[in-house]
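Before I ask anything, let me first share the structure, which is written out below as C-alpha cells.
Here the complex is missing one protein chain, while the rest keep their positions.
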Amino acid sequence: MDQSNSQSTLFRSDNVTAACPEVMDAIVAANSGGAASYGADRWSARLEKTLSGIFETEVAVFPVVTGTASNALALSALTPSFGKIYCHELAHINTDECGAPELFTGGAKLIPMRGAHVRIDAEGLASAIQGRGNVHHAQPSTLSITQASEGGTVYAVAEIAAIAEVARAHGLKIHMDGARFANALATLGASPADMTWKAGVDVLSFGGTKNGCLAAEAIVFFDPAAAEGFPFLRKRAGQLLSKMRFVSAQLEAYLSDGVWLRNARHANAMAARLSAGLASQEGVELAYPTQSNEVFVRLEEAIVARLKAAGFDVNGDELDGSAARFVTSWNTAPDDVERLLAAAAGPPGDT
Amino acid sequence: MDQSNSQSTLFRSDNVTAACPEVMDAIVAANSGGAASYGADRWSARLEKTLSGIFETEVAVFPVVTGTASNALALSALTPSFGKIYCHELAHINTDECGAPELFTGGAKLIPMRGAHVRIDAEGLASAIQGRGNVHHAQPSTLSITQASEGGTVYAVAEIAAIAEVARAHGLKIHMDGARFANALATLGASPADMTWKAGVDVLSFGGTKNGCLAAEAIVFFDPAAAEGFPFLRKRAGQLLSKMRFVSAQLEAYLSDGVWLRNARHANAMAARLSAGLASQEGVELAYPTQSNEVFVRLEEAIVARLKAAGFDVNGDELDGSAARFVTSWNTAPDDVERLLAAAAGPPGDT
Amino acid sequence: MDQSNSQSTLFRSDNVTAACPEVMDAIVAANSGGAASYGADRWSARLEKTLSGIFETEVAVFPVVTGTASNALALSALTPSFGKIYCHELAHINTDECGAPELFTGGAKLIPMRGAHVRIDAEGLASAIQGRGNVHHAQPSTLSITQASEGGTVYAVAEIAAIAEVARAHGLKIHMDGARFANALATLGASPADMTWKAGVDVLSFGGTKNGCLAAEAIVFFDPAAAEGFPFLRKRAGQLLSKMRFVSAQLEAYLSDGVWLRNARHANAMAARLSAGLASQEGVELAYPTQSNEVFVRLEEAIVARLKAAGFDVNGDELDGSAARFVTSWNTAPDDVERLLAAAAGPPGDT
Partner (left out) sequence: MDQSNSQSTLFRSDNVTAACPEVMDAIVAANSGGAASYGADRWSARLEKTLSGIFETEVAVFPVVTGTASNALALSALTPSFGKIYCHELAHINTDECGAPELFTGGAKLIPMRGAHVRIDAEGLASAIQGRGNVHHAQPSTLSITQASEGGTVYAVAEIAAIAEVARAHGLKIHMDGARFANALATLGASPADMTWKAGVDVLSFGGTKNGCLAAEAIVFFDPAAAEGFPFLRKRAGQLLSKMRFVSAQLEAYLSDGVWLRNARHANAMAARLSAGLASQEGVELAYPTQSNEVFVRLEEAIVARLKAAGFDVNGDELDGSAARFVTSWNTAPDDVERLLAAAAGPPGDT
C-alpha cells in the first residue's frame, strides 16, 4: 500500500525522501544534447577527478544505482568464490540484500560476527578468522564494515585502523559499506582519506541515495590497478547504465559546494535532537548511542501506541527485533521532530 | 574520450540521446515529498495498471534500469541453471551483455543460431532444439527473440507465432527482448497484445531508455503467477531501487498520451529517410531491410572517408563486422539526416 | 606428509580406513565385462530397489562419490538461489565444505544456529526463521540436520519430528546429512523410515564412505517426483560417473547381509568403550555425550602430551577448538582402544 506523501513515511527511512534540489537541478541540466554512453561522458570523467581530489589520492570510480549492487560488486572484486567475508551479523550485506553478495561473488560465504552497537571490534575479528590453508574451509578473504553502521553508530578512525590491522595481518582485503558515509564523516569531522584508505580500506561503497541523490552510488577503488577486471563485473551485473551521465551528474552535484556534508549534518542534527528528546522521556531506552542519522530506541507499549495513534510508523521489526528505528534525512523538518517527541510524550500530565 | 554534444554522437546509438521532455518533467514532478520505497509507491502501482491496460491482460511488472538487467533477469525467471536458451547469434544477450544471462541464470547456456537479417525462423529453431532428456546435454528451456531485432528488422506477428509454436511444442518458454519494442510496434501497427502474449510470449523485456526515457526498463510477466519468486531475483541482482518511484514515473509518462509511439514513429521515419537516401547512392548496400530505427549499410571506402571527414561516427565494428550502423531516435533532426546524406554523397559532380 | 599405515591415523577419522572386505569384493566382482554407463547398469537399478525396500517407500537414488557433493547437491534440489538454509553452526555443510553448498545452490545462504551438543532444537529453529516474504531477505527455504551430528550425538526420532514440524510450518524443505546415518540408526534401533521420511525428511544424503565403502554416497529422494530435474544437477556437478556400476556395487554390498549395520555397531561399541574409559580418568571431560562413533573430550595438557608421546594424533582443532576428537570405525581394533586408554592414563602410579 502506498503511503506516499503522508506522515507515515516520516522517519521511516532515508530512502523515502525526494532528491535534494541541487541533485535534481543537475539531472535536468544534464538532459541536454547527446552524450557518449556507458560512462564515456564528461560528467563521469569529472566525477572521478572530483573524488580523487576529495580522497587525496587517485581513485577508480564506478557509479551504480543501488547500495546492494554497490556492496555486492565491491565484494566480488575482493573475494574469490571460495572466500569468506567477515561482517557484523546485522550488516546490510548479511541481512538485507537477499543474497546479492553470494550471487555476485559466485558463492562466497559471509561470516556473521557479533559486536556491541552493531560494530565489530579488532579482538572479535582476530578470534573469528580461522581456517586459512585448510582445504575444507572457505578461505578468509575479506572484511566488510559499515560506516555509519546499521545501528547508527560510527567507528572512530582509530577503530577502523585497528580492525584493518588485524584484517591485513591475516591477508584480508577491506571493504567499507558507506551507504551513510557522509553522515559518519560529519560526525567524526575526519577527512575522507583518513576514514578510508589511510586507515586500510581497499574499496568503498560510497552512498549518495540516502543523503539527497535520486539513485546514485559509487564504488571507489583506492588502488586503481585493483580495478582491472571490474568494468566487466559491473557490466555483467547489469549496472552499467547507458545514460550514465545522469548518475554521475547526481554525484557531481552532491559533492559540489559541500552539499553532501551539509545534508548529512542536518540529518545528524535532527537525529541528535530526536534522540535526546526521546531519551529524556520515561519508558524510552536508547538501544545504541545515536552517532549519525538513525535513532534506535526500545519503547514502552504505551509510547508505541501513542506514536501510532499520531500516525507515525514504528517499525520495530528492524535489526534485532526489539528496537524501533527512526531515521532522519537531509530534509527532515525540525517541526516534525518536535511533533514526534510530543506524540511520544503524550498530553501534559498523561503519565 | 567524451564526445558529448558533438556531432559525432549523432546516429551512433539511441542511447546517446537525452530523455524526452515528458519523461524529464515526470521525474521532476515525482520529486516531491516522501514516498514509500522499493516500489511500494503510487507511481509503481499505477504503472502496473497502465501496462495491464495496454496489454489487455493482467500483467506483473518489475521496473529495472538497464536492458542488460532486464533481459538477464527475465531469462533467469524462465530458465533453470541447466537450461539452454536459444537465440540469434547476434542477439544482444549473446554478444553485448558480458555474460549477464549466464550470471543471473546460474550458468545457463546460450545456443547461438544463424538466421537471415538477424532474425531466427521456425525451421531453424526446430532443427536446433536437441538433447531433451539426455542427461549430458543442457536442457532446452527458453527461446529469446528480439523485437525489433539487432539488425533493425522486425518480426511479423505471424512469424512470432510460428516460432513460438515450435518453441511451445518443445516445451520452451518464450522471452522477447523489447529494447526497441515501441519501434517494432510502430512499424507493424499491431496491438501490444498481438505482438506478445497472444503470439506466445511469456515474459517481455519492455524498453524505455532507447526511446526517450532516462533509465527505465520493465520486465513484464503475462502470467503474474509465474512471477512468484521474481521479486527476490530482482532484489538480489541489485535492481530493486529504493526510490523506485523515479523509474516508474518515467515509464508512466512514456506510456501516457502516446509519447512512446510518437517517439518511435519519429525515429522510424528518420531511419526510413536515411535508409532510402543512402540506398539510392552508388557504393551503398543495405545490409538488412530498414524496418525500425536502425540502418545497416555496407559502404565503399570513399563514403566512409567522406562521412568521417564530415565528423560522423562510422561504427563499422557493429554486429557482423562489415556493416556500418546508423541509429535514429526520438529527437533526430531531419536536417541531420540530410547532412549525413549530403556528406555521404560528396560534393556535386564528385563521383 | 603421509602418515599411512602408521598408528597416527588410528582414531583420526573414519575416512582413513580401508574399505571393508564385502565392499571390495563387490568392486572386484563388478569388474567383469561391459556395462551400460552413466548409471544405466544393473547394479544401479538394483540399488534403487534395495533402498526402496529398506526405506519402505519408493525412493529415487543418485549415487555420488563424496559427502560434500552429496550434501551440496541435495541442498541444490531443495533451495532456490535466493533461499536460506538453516543448520547448526558446526554443521559440515557450514564449516567443512569450502562453500560447496553456495556453489551448487547458486548462492543460497546458510544460516548458522547454535544448539547444545551440536544439535539444533525446535525452539531455536522457530526463533531463527525470519524474513519470509520480505524482499530484502533471503527466503527461508531449507533445514539441514546431521544424523549422527558432527558432535557424535544423535537426534531421537521424536526430536527430528519436532524440528521437522516447525520447519514444515514455515514452508521449509528438510535435508538430512547422513554421512554417519548407519551409526545413528544403530544407536537408536529405529527403522530407516522412522528416522527419515516418516519424521519429515525430504532428501537424505546417505553415507557409505565413512562406514566401510571406498567412495560411495547416495542422495535419496523420498518423493521421486521431486527429483525431476536432479539428474541434470548431478551431471553438471561432475558427479555422474561413467562407470557408475562401481559406486552402486559398493552400496549394494554395503546394504546386503547387514554389513552396514554390523560395521556401524562395531564402530559405536568401540567408541562407547573409548568414551567410558576416558571419562573415568582424571583430567578428562566429555565435551558431548558419546552416541555414535565419535568421542569428543577435553583433555588436560599432560594427557595430550602422553598421547602424543605414544604416537596418537590429537586433533584438538576440530569443531569448537577445544575438544579433541577420536573416531572409531568398522575396523577399529579393541586392542587399539585399550592402548589409547593406557597411554592416556600413563604408567601406573603416574598421576
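For clarity, chains are labelled A, B and C in written order, and residue numbers in each chain start from 1.
To be clear about the criterion, a residue touches a chain if its C-beta (ideal position, glycine included) is under 8 Å from a C-beta of that chain, and two chains touch if they have at least 3 such contacts.
Please read these numbers as outputs of a predicted model, since none were measured by experiment.
Within the full complex, the residue among B:135, B:193, B:226 or B:342 touching the omitted chain is B:135. Only one residue from A:229, A:258, A:311 or A:334 touches the chain missing from this view: A:229. When the full complex is taken into account, the listed residue touching the unshown chain is C:42, out of C:42, C:170 or C:262. Listed residues C:73, C:90 or C:166: the one in touch with the omitted chain is C:73. Residue positions on chain B in contact with the hidden chain: 81-82, 95-99, 102-103, 106-110, 112, 135-139, in rising order.
Against the chain not shown here, chain A presents residues 38, 80-82, 106-107, 135-136, 138-139, 229, 231-233, 235-236, 240.
Mapped onto chain C, the interface with the missing chain covers residues 1-6, 9-10, 12-13, 15-19, 24, 27-28, 31-38, 40-42, 45, 64-70, 72-73, 97-100, 102-104, 209-210, 214-215, 232, 235-243, 245-246.
One rule holds in what follows: only the chains that are shown with their structure count from here on.
Here the largest set of C-beta contact pairs joins the chains A-B.
Seen from the C-alpha centroid of chain B, the farthest chain centroid is that of C.
For the pair chain B and chain C, the distance between C-alpha centroids works out to 51 Å.
In this assembly, the C-alpha centroid of chain A lies 42 Å from the C-alpha centroid of chain C. Taken residue by residue, chain C touches two or more other chains at 81-82, 106-107, 135-136, 138-139, whereas all remaining positions touch fewer.
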